[in-house]
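Below is a structure I'd like to ask you about.
Excluded from the complex is one protein chain; the other protein chains are retained at their positions.
For clarity, chains are labelled A, B and C in written order, and residue numbers in each chain start from 1.
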Amino acid sequence: MYNVAVIGAAGFVGAELVRILLAHPAFKLAAISSDSEAEKPLAQVYPSFTGRTDLCFVTHAKALQETDEKLDLVFLPVPHTAAMQLAPDILNKGISVVDVSADFRLRDAASYEAWYGTPHTAPELLGKAVYGLPEAYRKELQELAEKRMSQQEPALVAAPGCYPTASTLAAMPLIKAGLLKADDVVVINAISGISGAGKKPTDTTHYCSVDENLFAYGVAFHRHTPEIAQTLSHLAGRAIAIQFTPHIAPLNRGMVSTVTMRLCQEAAAEATAKSIQQLYEESYADEPFVHVLPATTMPKSSSVAYSNNAHVGVGYDASTSMVVASCAIDNLAKGAAAQAVQGANIIFNLNETTGLES
Amino acid sequence: MYNVAVIGAAGFVGAELVRILLAHPAFKLAAISSDSEAEKPLAQVYPSFTGRTDLCFVTHAKALQETDEKLDLVFLPVPHTAAMQLAPDILNKGISVVDVSADFRLRDAASYEAWYGTPHTAPELLGKAVYGLPEAYRKELQELAEKRMSQQEPALVAAPGCYPTASTLAAMPLIKAGLLKADDVVVINAISGISGAGKKPTDTTHYCSVDENLFAYGVAFHRHTPEIAQTLSHLAGRAIAIQFTPHIAPLNRGMVSTVTMRLCQEAAAEATAKSIQQLYEESYADEPFVHVLPATTMPKSSSVAYSNNAHVGVGYDASTSMVVASCAIDNLAKGAAAQAVQGANIIFNLNETTGLES
Amino acid sequence: MYNVAVIGAAGFVGAELVRILLAHPAFKLAAISSDSEAEKPLAQVYPSFTGRTDLCFVTHAKALQETDEKLDLVFLPVPHTAAMQLAPDILNKGISVVDVSADFRLRDAASYEAWYGTPHTAPELLGKAVYGLPEAYRKELQELAEKRMSQQEPALVAAPGCYPTASTLAAMPLIKAGLLKADDVVVINAISGISGAGKKPTDTTHYCSVDENLFAYGVAFHRHTPEIAQTLSHLAGRAIAIQFTPHIAPLNRGMVSTVTMRLCQEAAAEATAKSIQQLYEESYADEPFVHVLPATTMPKSSSVAYSNNAHVGVGYDASTSMVVASCAIDNLAKGAAAQAVQGANIIFNLNETTGLES
Partner (left out) sequence: MYNVAVIGAAGFVGAELVRILLAHPAFKLAAISSDSEAEKPLAQVYPSFTGRTDLCFVTHAKALQETDEKLDLVFLPVPHTAAMQLAPDILNKGISVVDVSADFRLRDAASYEAWYGTPHTAPELLGKAVYGLPEAYRKELQELAEKRMSQQEPALVAAPGCYPTASTLAAMPLIKAGLLKADDVVVINAISGISGAGKKPTDTTHYCSVDENLFAYGVAFHRHTPEIAQTLSHLAGRAIAIQFTPHIAPLNRGMVSTVTMRLCQEAAAEATAKSIQQLYEESYADEPFVHVLPATTMPKSSSVAYSNNAHVGVGYDASTSMVVASCAIDNLAKGAAAQAVQGANIIFNLNETTGLES
């Protein structure tokens, strides 16, 4: 058993992490923190925990300093900027970190500053962090695990954002195969439930703002844009341009990202709906959590709710040479907390599905 | 006052037509028909009409044959294939028709057969029908009005589908201005409430199938594809290719269509977010129902619920030369019934907003 | 045309009042106020007004003082305590007031203090205010109208709360007929959409708190309790005890109140489902907005959404001598704004349905 703490456990992602970790056979939840809810029982803030645990929130400081047993791992589902302030000290104590904020996702400090409007205060860690999308960076995560064991070097995982997870999984097989038209801009339209906006009550998260409503937002400047482009470019081995437009729909948890990509001429000359389907199926054949649905079947977010699964569907339009691939995830699970645990499983050499079976 | 009948009034679009027409100052609702609900009071099938009207459904045949006063206009919110069977006889009696089915939207009978899987049985009417999107075909609709008056020739209007309405209004200013990259495929992702799937209970329309769910469907073969392409090509004066992917979200009424379009090099060299915003604002300045929102504001479907309004927002991404435009409508109102009344107002020389003010 | 102002127009009830008044043929909306949104266009705060009006919010003070034309009527959809501070001055200027807060609903200042936890600062007005439920107090409202005209005495109407409206309309026919068991406690269970909690973002109104959720609240101490008891006692001519339990369900607008009442022995000896149905139908036969549904049919909140209608259904269980009556309203319409306009119509001698037809 490894001792773990969740710093920032009162938010939606934090509570989901707690839910998973309470049933996890190899991680022992030693502390949960929230500066605003400190001293309150978890079950008071989230009544679904009534009768399941007596855990109380403590302050961040207390969670990190006064735990009886040494921590092995800290999850950081905190707002961006908070993670880059906390992580260096935690790592210095030899404790591994799975950051669920945006702070260590971009490789480039300048890009971070451009998109988040604030300088990065721990740029030296950017090169050490591994992007925690196992389907794209499993080897790198396994290397972290090895260094953690052989050299006692604590690992730093940057768990991906929800939109990047769904978008990358939809695009990855085609991008990796190098079939994209050279000057194509990958068009990504995604739809999210409102839990992605966080627990803070605002005009935007008011029930009456969301109910019976649909809308796009963040056109041309959503902060997940560079994160998606970075991963797709990594997979392609060349710069990939994207146009990402997120939308909100009236549901709590759930996300669909639909990616439209144009084949290069040579690929289009040979492609059929069947060959594209086969490419996707083979690409994910060994993945425990990514499932390609049968031909012409598109994924539903309800099918993956409360699980770490991602469902992918793909179609091909010969008249336009375009592939349309759609991926459904639970934005709080595979899009945040559960995927963070998947990454943690890897860096602690556990079976990747431990604690994430259902 | 003109006498009108609604044939197929028991469906969602039919009931919405009845709601509008009951308050319309120039159209008198002489009959509503439904073969399956014949003899039942409207208020029994739709309790919201309780105390507002004593209208009862009659059969289609009775609505068309036995009305005391001569009909001037018939709305046909019926399934496709039903309209092309009914329309010729109605027109032969000198009665104008606003068809709300798909039967007279495509100009080309071969295209109809290819997409709907059945031959068109009234192809001679395809050339006479005018596509009832006033923002794109107002002049042609006004010519119908003139012929109706001067030559006693009954008009045939093909009211547009919901996805084509929202998608066309989002794309139109850019397309008309000729700013599109020559080989670009216009990428359209739309999201709809479930009322668009009709009143018939199916596995798809079951509450538990829709609630807390999101999904794409009809990838590469949704029947609204040729209808959108036909209008955009008409506006561009050249063939425009599109990639259309519709989605379902958990709401009753509401639709958002987000269109991603790439500027040609010359246009991109000069374009700014401001110039694109201006293009959109000027393009719709005189439209009574289409409103361009302030810069960076994207439209919400709840803002146009139960109205004939369309809200349009537009953004420009200089890094990709792409314009992202989003249009929100109520799929049963501007996307069907209310727009059908807008078309009817034109062909009867009424003020276009009559009966559609709120 | 009468000049009217809405003070506190930025809340949900205020915006609904504006929506109704903009289309009202006899009330001219001279000013809308909100101290927090002052100077903003209405369409910026509520985009559904885009293209319909250029009205901007002003401060309360400006709305009341600097209007060009003298105001005839002020609506006060403000929080409780605000209305009793504003109303005296407005009335002193000779302007009538329809208060949509709780401040003038209870006849007894001591009861107000007991339930609202603050002394009433305008107790002298409590005797002058008439409770604005026309179905129960039409005569008293008409007397206000007469005094307004004959004696230039401005009227003060206390528009009812949403739960009291639905609960009273469900219980009224039986209570008025005197059929209730002497020591019976009338049991009222009501369910409301979340818009009743107001526009302010809170933990309670967060989408993720409401979605897929059901719960009771305010058991034994909801502030609408004394208001319901006061009206039922007035109708019965004796003190009626009630047990009122409200619930929240995941919807925006809509309310159902189900009232369970036990017949006295003599009544039970003669009662049948048919006789109770008949009692209800006769009781509301002349009401323009209250519709009793056919036997065994229970009302649906969706059937009255966005309208001033109330639908009532009633059942009788001979095995328990109990009548179960259920009333559905739109909590923001018949439960607040539309009913306030109904009351205003009466005190200005207009047809009661003016501006409320659909």
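Annotations for the structure displayed:
Going forward, a contact is a pair of C-beta atoms (placed from the backbone, for glycine too) under 8 Å apart; a residue touches a chain by one contact, two chains touch by 3 or more.
Everything numeric here is computed off the predicted structure, so don't read it as measured data.
Considering the whole complex, the residue from C:Gln230, C:Thr258, C:Ser283 or C:Asn308 that touches the absent chain is C:Thr258. When the whole complex is considered, the residue among B:Thr165, B:Ser195 or B:Thr245 that touches the unshown chain is B:Ser195.
Across A:Arg52, A:Arg107, A:Lys128 or A:Lys176, the single residue that touches the chain missing here is A:Arg52. Touch with the chain omitted from the figure is made, among A:Asn3, A:Ser283, A:Asn309 or A:Gln342, by A:Asn309.
Here the missing chain is touched by one residue of C:Ala109, C:Ala145, C:Ala177 or C:Met298, and it is C:Met298. Seen from chain C, the chain kept out of the figure touches residues 185, 187, 189, 191, 193, 211-217, 219-220, 241-243, 245, 247, 249-256, 258, 260, 262, 296, 298-302, 305, 313, 315-317, 319-320, 322, 324, 326, 328. Those residues of chain B that touch the chain absent from the view are 12, 194-195, 199, 201-203, 205-212, 250-252. The set of chain A residues touching the chain not shown comprises 19, 22-23, 46-48, 50-52, 211-212, 288-289, 291, 293, 299-300, 302-307, 309, 311, 357-358.
In this section, only the chains that are shown with their structure count from here on.
Ranking every chain by how far its Cα centroid lies from the centroid of chain C, the top place goes to A.
With each centre defined as the average position of its C-alpha atoms, the distance from chain B to chain C rounds to 38 Å. Touching two or more other chains at once are residues 211-212, 250-252 of chain A.
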